[in-house]
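Only one protein chain is missing; all other protein chains are in place.
Chain naming follows the written order as A, B and C, and within any one chain the residues start at number 1.
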C-alpha cells in the first residue's frame, strides 16, 4: 500500500480530542482546569474517548468493567513478560509496554466479541426480524458454518460465570442493558438451547465486551479500555520485581527440556553446505 | 551481569499482588467479586499498587493527579507516534505500547522529581535540621554543583502554574500535603528567593510527582500512574486515526529538508572502499 | 481461553535453538566460538531460524531480500514513530520497539503473501493438477469470491517493479526459484491475462515473501526477517534524531485542523448528564 500525500495547503491532520493554547488546554471542549479533581479518572476516560460527559450510571458501569479483571497473578502472560523485561531493563515504561503487547487473540480479547456484537446488531436492525427469531437463525447459521460465537465458555464455570453475572446485574440496575447487549444474550439463550450446550456461560470477557458496546464504544476502544484496566496490576508487579532486585530472570533449567542436536562439526557442515573455505 | 539461578526446591518467584484459585481471584487478599463495582478504578489502582484500600481523601487526590494531564493534542510525541504506528499496523495494542515507550526523560518525567523528593526527604530526616534551614542549604548546594532542581519552571507560566495550583490546593484540602511535599515546597521557596528566580513556578509534573510521593508511591510507581493517566487520551487519538482510515501516514515532503549527497557512484565507491569485484 | 498448566514433573518448556553451559554456548548444536567471525550475520540468521547452515546460494538470496527495502525516508510510519518516541524518551531501545510495532497490515506485510503462497502451494500439491491449470482456476475462484491476491500491484510501476525484478533474477540465478514461487508466478500470469489487469506487477513485498517461502521460512518468520531488514535504517534515523537534540517533536500547528467544539460549560453539562453537585 502506498502512503497518501497531502494536497497543497490542506492540513495533513485533523483532531477533535484536545487543543492547546499557550495558557490553556481544552479537552473535548472543556477547560482542563475544570476537569482536574472535577471528574473521576473513569468519567474523564469516557469523556476523552466518547467526546461527552458520562452520566453517573454510565460511570458506575464503566468503573465496574474497569475493575472486572484487575489482576491474574503470574498466570497472565503479559504480567510475566513485564517482569522478565524489567529484570533486564529496569524501566517501568518498558515493562508496561511489554504487558500491553501481550493483549491479543488469546487473552482479554474483548475486541473480537465486540466486533461480533456490533456487526450482528447492525444485521439485526436491517433484518426487521423479531429478536428471538433472529438469534435462533444466527445460532443455526453459525453452527452450520462451524463458527464459534465469541465470548462464550469458561474452563471452570458452568451455566454462570460469577464475575460476568455481577457485571450484567450492575448494567441492568443502571438501565444500561441496551439492545445490542440484549441481542447478544438472546443469541446465548438460543445457543444454550442446542443439545449439549446448556452449561455454557457467557464469560467475563464476553460480558465486558457486551457492556462496553452497550455504552457506545467501538471494538478497538474496548481493547484500549481492557488494556488500561489491567495496567495498575502490572505496575504493582513491576514494582514488586524492581524491589526484589533480582536482575536477569531466566527460566530455571529444571523447567526446560533442551532438545538440541549434540555438538555438531562446524567445519565439516560448512563444507557440506557448499562453502569452499571460509565464506 | 549474570542471571541468578535458583537453588534446589526454593520457589523461583514470589508475589503478593494477587492469587488465583479455580473459582476465585484474590486481589491483595480481597475477593475480586467484592471489588467489581465496589471500588472506583482509581481506588482499585491504589489497592493494587499499595496493597491497602485508600481512604476517600486519598482516592480524590489520586483522581485529581490522574486527570491533571489528560491530553495534549498533537503536541505530545507519544500520541503522534501512536497515530503513525496504527496508520501502518491498525492495532490498538501496538499504538498504546508506542505511546507508553515515549514517556521518559523529556516528558511526563515524574520519576526524576519523585526520586529527588524521596531521597532529599530521607536526607532531611537524617539531618535533624529545621525544614527551612535544610531547604536553604539544599538549594545552595545544588546551585554550587550546578544541578537542576527537577519539577520547576514552565515556558509560559510565571510564579504559578494553574494546573499545579489546583492539584496542590486539593491535596491540602484533603489533608494530604505531607512532609515530603512540604519539604519540596520549602526548597522551591528557597530557590525563588535567589536573585532572578522569583518567577519560577513548580510545574504540573513537579506537583504530580510531589503529591504521589506524599501518597506513598515509589518513583517508578509515579511513572506507572503517569502512563496510565495519559492512555485514555491515546485511545481517543488512535480511535480517531483508525476512523480517518488514512493508511500509512508520512511526513509531508513540504515539512522535510532532505540533505543527502546526490547520486553517488556505487561501483566506483565500492572499489575505493577496497572491494575487488562484488563482495 | 485458559492457560495450560503443566503436569507433575514434565518440563514446562522445550527449546532447540541454543543451550548454555557455564563455559560454552551452543547455537543450533554449534559452538558459538566457531561461529563468531566464521559466518556472516545473514548466514547466522538463517542457521538460527532454520536450524541448519545455509548454502552460499541461500545466503546470497537472503542477503538480497534483507537489502531490498533498506529505508524509505520519512515516508515509512515506523521510522517517523521512532523519531517521535526518542524525541521524548531518548532511548535507542524505545525507538526500535516503536518502529517494530509499526510493521503490520498496511506495510511490509510479507506475512499475508507468504501465508497465501504457502497454503495455495499445499492445495496445489494435493490437487494433482498441472500448474498453469491450477493457477487459472485459482485466479477465477479468487475473482469470483472478490478476494485480492496479495503481493500484486504498485502505485507507480506498471508491468514490472524493478526491485522485485532484481530479487527474482537473483533467486533464479542461484537456483532458488522453487516450486511455491513458480506457482505464485503462474498465478500472477493467470491474473494478468484477465481483461484490464495486464499492467499489474508483482511488487517488492510480494517477491520478498515469495523468495522467503522458497527458502523455507514460515509466514511469521518472513515478518521477523522483514522487521530485521528495516532496523539498521531505523538506527540511522534515531541516531540522526538524537544528534539533532530537538526534544519533544510535535506536529506543527500549520499541519493540523483542530475541530473541537468551542469552550463548553463544564458545570452546566455535568448537571445535564445527571450529576447533582460534584460526583
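Please note the rule applied: a residue touches a chain if its C-beta (ideal position, glycine included) is under 8 Å from a C-beta of that chain, and two chains touch if they have at least 3 such contacts.
Please read these numbers as outputs of a predicted model, since none were measured by experiment.
Of the candidate positions A:45, A:87 or A:120, contact with the unshown chain belongs to A:87.
Here one chain is not drawn; of C:130, C:199 or C:220, the residue touching it is C:220. For chain C, the residues touching the chain absent from view are 1-6, 12-20, 22-23, 25, 27, 32-33, 35-42, 44-45, 48-49, 60, 62-64, 66-68, 70-75, 92-94, 96-98, 100-101, 103-104, 111, 156-157, 162-163, 166-167, 170, 218, 220-221, 223-225, 227-229, 231-240, 242, 244, 246-250, 252-253.
On the side of chain A, touch with the chain left out of the figure occurs at residues 73-78, 80-82, 84-85, 87-91, 94, 97-98, 101-107, 247-252, 255-256, 258. Although one chain is not displayed, chain B still touches it through residues 1-3, 11-19, 26, 28-31, 34-35, 38-40, 43, 52-57, 59, 75, 77, 89, 93-94, 97, 101, 106-107, 154-156, 251, 254-264, 266-267, 269-270, 273-275, 278-279.
Convention: only the chains that are shown with their structure count from here on.
Where chain A touches chain C, the two copies mostly use the same residue numbers: shared numbers make up over half of all numbers in play.
As a whole-number value, the distance joining the C-alpha centres of chain A and chain C reads 24 Å. Counting partners per residue, chain A has 1-3, 12-19, 35, 38-40, 75, 93-94, 97, 101, 156 as the residues that reach two or more other chains.
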